[in-house]
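Every protein chain but one is kept in place in this view of the complex.
In order of appearance the chains are A and B, and numbering begins at 1 in each one.
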Amino acid sequence: MNKTNDLLSKEKVVQSVVIADTFTDEFIPISNDIPHALLSMLNKPLIDYTLEFLSLGGIEEVFLFCSNRSELIKQHIDKCIAKGEGWSLTMKVHIIVSESCQSFGDCLRDLDAKGLLRSDFVLLEPGVLSNVPLLTLLEKHRDIMKLDKYATMTIVLQESGVGHRGRGSEDLVLAADSQNRILFYNKSTKNRSKKIEFPLEMFLENPSLSILHNVRDTRIAICSASVLPLFSDNFDFQTKDDLIRGLLMDEEILEGTIYAHVLRGNQFGGAVASWGTYRSLSQELMQKWIHPLNQPRQKNRILKNNTVIGACSKVSNTAKLSSSVLGLNLLIGNNVIVEDSFVFSDVKLEDNVIIKRSIIGPGCIIKTDCTLTGCVLGQDTVLEKSTCIENGLLQSSTPDNESFEKLSNKAYKLLEDDDSNKSHRLFVSDDEEDDDEEGFSESEDELSYTQSPVPDDTKLFFTEVIDSLTRGFDDNLVCENLILEINSSRYAYNVTLKEVNFNVVRAILLISLREPIGVQYFSHLSRLLSYFAPVLKNYLRNESAMLDSLQAIEDVVSSGENIKEKWVIAVLQHMYNKDYLAEEVILDWFRNLENSGDLYKRVKPFADWLEEAEEASSDEDDDEGSD
Amino acid sequence: MQDMENLSDVSHLVNEIKHKKLYNSLDIALKTEELLEKLISHDQWKSARELMKLVKSRIKFIRKDLPTETTATSIMRHILKIIREEYESAAKKKGEGQSLHQLVTANSSDILDYSENLGSLRSSILDHLGEYKVEIESSSDNIAAQASEHIHTDEMIMTVGKSNTVEKFLKTAAKDRNFKVVVVEGAPFYYGHSMAASLAKSNIQTIVIPDSAVFAMMSRVNKVIISTHTVLANGGLRAASGIHSVALAAKQFSVPVVVLSHMYKFTPLYVVSNNHEAFNICASPADVIPPSAGKILNDIDVYNPIFDYVPPELVTLFISHQGGNAPSYVYRLLSELYHQDDYDV
Partner (left out) sequence: MEKPNNENKKDKQGPDGLTKKERRALKVNARPSQTNQAAGEHAQKPLTNTNAQPGDTIVQTQTPVVNSKSLTEKELRRLEWAKKLEQEKKSNEGDKNLSKAEMKAKRREKQEAQRQQKSEQVKTNVSAEKCEPVTIKEIIKKPSSNKKVITPKKKHKVTEPHVVQLVQHLYNEDSLKQEDTLMILHHDIHPAFVRLGVQYSSKVILGSNARCLALLAALKLLVNDLKSPQKQEFCRYLENVLQVSTNYLNKCRPFAVSMTNALRYFKLQLTQIDTNLKDIEKKAKLQDIIDTYIDDDISKAGVAISMKVREKISNGDVILTYGCSSLIRKILLEAHADGKVFEVIIVDSRPLLEGKELLRRLVVAGVKCTYVLINSLSYIMNSVTKVLLGAHALLTNGYVMSRIGTAQVALVAREYNKPVLVCCETYKFSERVQTDSFVYNEVGNPDALSTTHRNDITPLSNWKDSLNLTPLSLLYDVTPPDFVTAVVTEIAILPCTSVPVVLRINASETT
């Protein structure tokens, strides 16, 4: 009996996988030179905290998956083992290098191919800091697996009230049943809509379920052996969230269930996924939330105003430091103000420098009178005197992409478009976030399409429509086929009827405008419109459709294309004559137009004519009636 | 490199303490003793001085990594003293007994260079260590045996939190005497709860009160019996958080405070400030205010200290396996436990 137990215990080495790379651009430009694992938090590399956490949790074998700058990581690990760090006594670390991996999913596929993992293991995303006792979680997962053989993964969540800094920019909404099995998972980032749709079946099939909004992802997951094959089979799974979403959507096909475990009491978990979470984890580490993980006491000195400074740093008397973390070997000159910032080691700040809410990479030199607000400086950047930068990313060597601005020999500012700027932006202050949210809630739910940005699907639909119509016109195809094509596109993109009408009319009008404006223009226009008559007839059947087409006209006019003056009237006339548009609709629409608008002026003559005609016809009616 | 390898055993010990696999002071004490036993019996050391150097390096390692861990370092210091004693007694066998001249002029450091007494030294040290181990193991029982002298019938005893020593003490007394115990629950760790449940199982009338009720209850309490994490060189205590308030309240009502402490909890260190890193550890604030509190956590500071400093004036009596002592006598006990030169390792 003992022998078999020994054999079993040999098999049951507790394993864990740590993916060391984020595969995102969150930490550029610092991630150009320093791998994410060696990013220092309170003057100790992130990987040290992760390994300490794993050894405290009882893990015996760790597979560290590196792709970017793996030699540096390897060197560091070897150094730690030589020094006899705590975790090295109870844990073996295997470094797996793969330069070709581009995502989290790729790494796991690679691991699957290597076949190193034998049974359940703990999966960590990069930069995890935690104090959770992992062995109990593994036990719990095994118990779940006994009851549900398809249990694939248990994700570990932490209770976190809304507004808590640790939540970062992501918002997690979960629905779980009484066994903590996840039924619904939605992780959204800042530009989120305020509405979430829950599938009704979820409520109908489960007698009791709980919807959680007060949790956040600790990026720790207990996985069964079936997780790796799942990644290998589905090449589109790039992140853990993809796996969860995939399993939830295709339950019957993929046969896997996900469970959630919420941490209670003083158990804490979190990962550095962005600068925002970096800052919040740094604060939490300082305030001992992740006890017994601690900042390195020998290297750090704690100052007042929530500041931590590394050993061997020289700070002048007149410097003002508050709420910042400063590294080792710094030289801080006179009258320097450092607020809410992170300054890594070996940095020199000369006199009168002001640094607010920025991150200064190691080895930087910032000369006198510079002001930096909200910037990230890569390694070894040198800023010349009196440079003032706000919200910029600077690095010391020439960037690869084209858009950059050279500030000096060793300072290049990366320029990026607005979208990515927001994600790079360091900790937006809480007040700003609140304002955004308030603004959101006050906006109306229903916006007319002329004001709201057209969602992508509709854009695609429109382009398809216009393509098919153009093709149809050029090749002189039968209109029924065109209608069929449009309808199929509609179903493919799940577009509403309103939008179909709107876009079809708009497409036709735009096609008509493509013709060069010349003598033959109007005849061409009428030819076009008569060609598309069946299409128009098919779609413009009722009043709302007419309204849609009028709005389409409005839209085309406002889109600023070169429109001949009488074009609007011609179109309206034609449509009126062919009975696609009714008088009342046109007149109502006209009345609702802006008085001073361009369109108004153009439509006015037609509208007046219509009214006269109406009066005339009504007079006639009266006459008839009176007769 | 050799040092590195040798220190791996201490690293293991430190690791286990950090991972909370070793939590009780008794367990830590026994483990430390085992470690040193192994060191002494298996390691290649030639002279007593070499051995002492090895032990001292371990003490330094522990002090650097776990500044608040005194049980392990105290045991190691005591073993240093054992080594010195054994050496001196072995050395004296060679000499002709102690003449006055020898006593006056002899300096222990002179003698320690000798490396001749290898065989007998090792075995004699190991013998002595064996006795010491027995002493450690039976320390708890010896303290408990004194219980009936200190607790009388119909008394109300107050205790704070959980301690195996105090539990044994009270249970032993309960066999002959009938008394009541008031247990202070000791938030935010609530060790008092399990202590109360355990006492109640042994048919002792137990009342559980929250920390805030200490002053109110104190007027009816006859004795306060507590255990401590460490006894400092001045007779003061490093005890669980909240015990300082209890001791102050006891002083106000002239209630004697009896501290049960094993000999390996006495340390030759002094302490100046309550907040110093070498004195106190702050645990996770989640015990005080849970993370579900939400937004306010972003702006507040929360402290959760584990230890408290109690000055010697507030302690009435120390009970160890050898008997009772006043706090003013602690310095003498220290000199019996450790050698003067080892105080500052």
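We take it that contacts are C-beta pairs under 8 Å (C-beta built on N, C-alpha and C of every residue); 3 or more make two chains touch, one makes a residue touch a chain.
Everything quoted here is computed from the prediction, not taken from an experiment.
Contact with the undisplayed chain is limited, among B:Leu126, B:Ile296 or B:Ala326, to B:Ile296. Contact with the chain not shown here comes from a single listed residue; of B:Glu50, B:Glu85 or B:Asp211, that residue is B:Asp211.
Here one chain is not drawn; of B:Ala200, B:Ala233 or B:Leu317, the residue touching it is B:Ala200. Per the touch definition above, the residue from B:His150, B:His229 or B:His244 contacting the chain not shown is B:His244. Of the listed positions A:Gly265, A:Pro296 or A:Pro605, the one in contact with the omitted chain in the full complex is A:Gly265.
One chain is missing from the display, and on chain B it is touched by residues 185-188, 190, 193-194, 196-201, 203-217, 219-220, 241-242, 244-245, 248-249, 252, 273-275, 280, 287-290, 293, 296, 299-305, 308-309.
In this text, only the chains that are shown with their structure count from here on.
Taking each chain's centre as the mean of its C-alpha atoms, chain A lies 54 Å from chain B. Per the touch definition, chain A reaches chain B in the complex via residues 55-56, 82, 84, 86, 89-90, 131, 158-166, 214, 265-268, 287-292, 297-298, 430. Note for the complex: chain B touches chain A at residues 4, 7-8, 11-12, 14-15, 18-19, 64, 277, 282-287, 290-295, 297-298, 301-302, 304.
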